[in-house]
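Sending over a structure as structure tokens; questions will come in a sec.
In this view, the complex is presented without one of its protein chains, the others remaining in place.
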Amino acid sequence: MDFLRVMGELVNTTLVFSTALIFTALGGIYSERSGVVNIGLEGLMVSGAFAAAVATHGAEQAGLTGLAPWLGLLAAMIFGTLFSLIHAAASVTFKADQVVSGVVINFLAAGMTLYLVKLLYDGSGQTETLGAVFSKVEIPVLSSIPFLGEALFKAYPTTYLALILVAVTYYVLFKTPFGLRLRSVGEHPSAAATMGIRVSRYRYIGVMLSGALAGLGGATITLTTTSNFSHNTISGQGFIALAAMIFGKWHPVGVLGAAIFFGLSQALRNFVQLFDFSKNVPAEFLYMLPYILTILVLAGAVGRAVPPSSLGEPYDPGKR
Amino acid sequence: MRSAETMVELRGITKRFPGITANDAISFKLAKGEIHALLGENGAGKSTLMNILFGLYQPDEGEIWVKGSKEAITSPQKAIELGIGMVHQHFKLVQPFTVTENIILGSEPRKGAAIDYKSAQSKVSSLSEQYGLSVDPKAKIQDISVGMQQRVEILKTLYRGADILIFDEPTAVLTPQEIQELMEILRKLAGEGKSIILITHKLKEIMALADTVTIIRRGKVIDTVSVAETNPQQLAEKMVGRSVIFEVAKKKAEPGSAVLSVKGLTATGNRGNLALNGLSLEVRKGEILGLAGVDGNGQSELIEALTGLRQVQSGEIRLNGTQLTNATPRAISESGLSHIPEDRHKHGLVLDFTMSENMVLETYYNPKFSKGMFLNAEAIDKHAEKLIREFDVRTPSIYNKARSLSGGNQQKAIIARELDKAPDVLIAAQPTRGLDVGAIEFVHKKLIEARDQGKAVLLISFELDEIRNVSDRIAVIYEGQIVGEVLPENTNDEELGLLMAGSARAGKGGQS
Amino acid sequence: GCGSKGTDSKPAAGGAAATSSKKGEKFNIGMVTDIGGVNDKSFNQSAWEGLKQIEKDTGAKVKYLQSKGDADFVPNLNQFVKDNYNLTWGIGFLMGDAVKTVAAQNPKSQFAIIDNVVEAPNVESVTFAEHEGSYLAGVVAGLTTKTNKIGFVGGLDIPVIKRFEAGFKAGVAAVNPNAKVTINYTGAFDKPDLGKVAAATIYNDGADIIFHAAGATGNGVFNEAKDRLKAGKKVWVIGVDKDQSLEFGDDVTLTSMMKRVDQAVIRVTNDAIDGKFQAGKIVTLGLKEDGVGLPETSSKNVAPDVLKKVQEYKDKIVKGEIKVPDK
Partner (left out) sequence: MNKLIKIMTKESALVPVTAIVMGLLFGALVMLAGGYNPITAYTALVGKVFGNPYDFGETIREITPLILTGLSVAFAFRTGLFNIGAEGQFIAGMTGATLIGVKLDLPWFIHAPLAIVVGALLGGLWGALAGYLKAKRGVNEVITTIMLNWIALFLSNYILNQFLLQPGQQRSVMIHDSASISIGWLSELMSNARMHWGTLIAMAATAVFYIILWKTKQGYELRAVGLNPDAARYAGMNVSGSVIKAMFIGGVFAGLAGVVEVLGVFHYEVVMAASPGYGFDGIAVSLLGGNNPIGVVLAAILFGSLTYGSAGMSFAADVPPEIIRVVIGSVIFFVAAHGIVRYVLKPVYAKRKKEEAA
């Protein structure tokens, strides 16, 4: 086995697994940096995966083959944003417990999307299989560099988009007035309020961005992996993204690292099966590998993650 | 008093909260260039009134006039537009942000889509020069002293061009030096034509600084007087409605043997710095040792080391001769040490527990309050009833949450709990912070009573008056060491100030 | 589902459309699915298609209940029993114990189960000799591979799937001893992402054919193959349970190892309607009974000489000359 090539493929596979996590965890950052806990990421991913499947299928039917997956992404962002409004309304306007509200999102998304699938597709439990999904893009010249070419320059457009969004998020959060205000609202809402910042508005925006990005994350899975939407298209990825967000310390670059780590440990378990020694290891232990690795790394890592100070606290100007 | 232009006029402001009228038809006038003090007991309604002026609360009745026109101040944004700035009782600063970020938040200079940090920093620097408010624009709030934080708060308002400044208990958390500096700053601001409302419990500050003072009691204006025409005694009486003794009456201490002895204590602080640097001290039976010092010289670390909340690297702590170095908080507490903590909300109380539950926070497991693995609710309630009666803690019932009590009453409850443990040593850290004169009087009385019963009391305070009035002996801490010991009757603020500033000089006559 | 429009699967639209003269008029047939539901593109769907066919042909009333978890099996079966359904199907291996319990408690009701054996006087069990069909898939793969590397992607490492693996490996070995079969169990039947990456790993390793027995996880295998095709690299997938070329297209589907669940359901149900229900019987459908096998559409992609070989091996298995291992 050509070692370089195999390593290249390992990185490549890692990125495939990481992409949806990056989108979703970035979304989580916007919400939680604004002070709103978001365990509804799973549900938001579900809504995005659903919308992407439906929209792409629709576009396909309309003959927009090339454009179809892009329309799917767009629809996922819109639908995810709309869905996240439920969370925003409950936890910002009505000051509901944010964890509860996140659970609501997960329930509603799971129920609603499948119900809609059944209505839209004649009682079927999943959407039609999509033809017009994303395929890997090879970047000319670069993709023929040994190792690096295989590792980085043969990827889905969504992967490139995710990486770009990491940079964009970093810029937005730490360089722009919007980011400063968003973070201030999550750290100390009453301080922000006394500076004339509308806490609720920024929290709404934070949650809606998380909806849009988690929607993208869900769409990624539909459009690069499953090619349809069913009850198990999203099964736990949202929670892993939540973990990635915490592991990444609510920072876009940290999140990128965490998502890549989770992706790598998933990819590893497949690669291990190529080697003969793995025959002597019970399969179940290979399946556990990613999760055990995560715990070991976290337990060994120094420094606790400090969440935004006002995370989870509804802002009530009258409260002291 | 100048008969200058009126900047703010409040007419008949009334604000009701469930069960209480916090402001009852309050009228008030602020003239240009004036420093106008607001005086009143805890809960009198001062903060509420100012929060209304700053747009955080809406009044139920009354009118607000600013610079001659009637205004509806519906949000802080509106208040800022009208040139009103407020430095809150509890600072409104974003801890992980830099000084600059905190100041520009909400009105950031831009370059393209991004914040123009360069011009922001230079603006901050020039402002801070103009008003003599020195700050490090790049430092994070979490890394700077309280005094510096307050300067940031002031800069925030100046940055927005405020000419009406509200200060809600600005000196409660400052050291004497910082208070001096702040007074200078306030005078300077007034001199530049800014109008200032100052809330404080410290009559000395009012006398030294204010032009006019308005006294509020239970939501009503009692009187507005010119400072030139009044004196502290009169102000205090107007405020509480009875006469107040300022000097605490105490008989001379009769100290016995050392109960708490600390030798060569070394410990690191939260940021890895050497916070305690071979510190030694002794507290004797029947005396109050006052520990004076500027904030950040190791006081907090010393308290934590003594109470088992911080590990020390070397040195030893003995209580009645028993080794308690690096013992657990419980072991220390059981050996006879009680602790009135500096931060009553963080350490002193579980705010969402009932008062009854809070009164056994350190003793719930004693056979007195438990049977086997179960709690004895009856005994716990009885205990709470007793303490609350004895210490006059004002709460509707023992089943109310600690959160619903005022700061003064919360503090009384903590003192009751700590003294009830019948300790040999009592550590009282900033025990009167934020309390009104009446409450302060009560706390001081209790500390002296404890001393008279033969307890050893270690009083840590930034208030020099408090240290000098209450202590029998004063030790000064500087950079993790005791740099001097003096007797209160033989010293003055100046000498203490010098010691606290680190001018190494052995205390005279401290070894009585 | 299945790419085909108009699969009428709105739950129990009822047999109202049936004309009055049909033989199954007063006959009610229930079916309990596992969590996958009747649109799982796998055995549940196949079984339901069989029942829909029955409804059309005989006018019998058919209805299904989808389980939300293992605990639902028993009450769902009971729902049909209590409504006096004439025959109740339990679909899938997992339903074994539930069918057994409910059958014992309701000796007067009739049950049938797919993929598992329930020994009870009122149950007919239908199982399939997956290893026999997989053997033929192995023959196709062994003769078609150009790289001598072949992959197998399984769902859970459980006896049924082991039968697929064992038969497949034996088939490959019989015709191409040099070919290496890489085995990958993904640990899930519902994770296309895992299937996709497993396939990518195996294809990257040089394999040009993958046989999957992994339910929806296998969809990922197809997706990976399609991805590669788009990038100009031709690889094959061998589908499972149904003729998956109908779903995923001829350009990546070499052939499929079909389990004719629909046929089995139709046969047993028809017997029941005709009053010839073989209660207590255990039927194993292998190559001989056409319960398993490769679809007609195989001829599109499988070379004629390979198909000829397949026929030879099939005959031998049917005659009993070859005994296919099942684990």
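The chains carry the letters A, B and C, assigned in the order they are written, with residues numbered from 1 in each.
Throughout what follows, a residue touches a chain if its C-beta (ideal position, glycine included) is under 8 Å from a C-beta of that chain, and two chains touch if they have at least 3 such contacts.
This one's a predicted model, so the numbers in the text were calculated from it and none came from an experiment.
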Shown chains that the omitted chain touches within the full complex: A, B, C
Contacting the left-out chain in the complete assembly, out of A:Ile29, A:Ala68, A:Leu242 or A:Ile260: A:Leu242
Sole residue of A:Leu4, A:Val100 or A:Leu142 that reaches the chain not shown, by the stated touch rule: A:Val100
Option from B:Thr307, B:Gln410 or B:Gln430 whose C-beta touches the chain left out: B:Thr307
Among A:Leu10, A:Ala90, A:Leu209 or A:Leu223, the residue in touch with the chain that has been omitted: A:Ala90
Contacts of subunit A with the absent chain, listed as residue ranges: 39, 86, 89-90, 93-97, 99-101, 103-108, 110-112, 114-115, 118-119, 123, 232, 235-236, 239-240, 242-243, 246-247, 282, 284-285, 287-288, 290-292, 294-295, 298-299, 304-305
Positions on subunit C contacted by the hidden chain, ascending: 10-13, 63, 65-66, 68-72, 74-76, 78-79, 82, 93-94, 96-97, 105, 155-160, 187-190
Touching residues (missing chain, whole complex) on subunit B: 307-309, 328-333, 339, 341, 346-353, 357, 361-362, 364-365, 370, 373-375, 377
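By definition in this document, only the chains that are shown with their structure count from here on.
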Chain contact topology (line, ring, star, complete or other): line
Contact-richer chain pair (by C-beta pairs counted) among A-B and A-C: A-C
Subunit B and subunit C, separation of their C-alpha mean positions in angstrom: 76
Distance between chain centroids, defined by C-alpha means - subunit A, subunit B (Å): 46
Between subunit A and subunit C, centroid-to-centroid distance (C-alpha), Å: 34
Subunit A to subunit B touching residues, read off their complex: 171, 175-177, 180-181, 183-184, 187-188, 190-197, 309, 317-318
Touching residues (chain side subunit A, partner subunit C) in the complex: 1, 5-6, 9, 13, 16-17, 122-126, 128-129, 133, 135-136, 138, 221, 225-228, 230-233, 235, 266-267, 270-271, 273-274, 283-284, 287
Residue numbers on subunit B that touch subunit A, as the complex places them: 54, 56-57, 75-77, 80, 86, 88, 92-97, 101-102, 104-108, 110, 113-115, 156
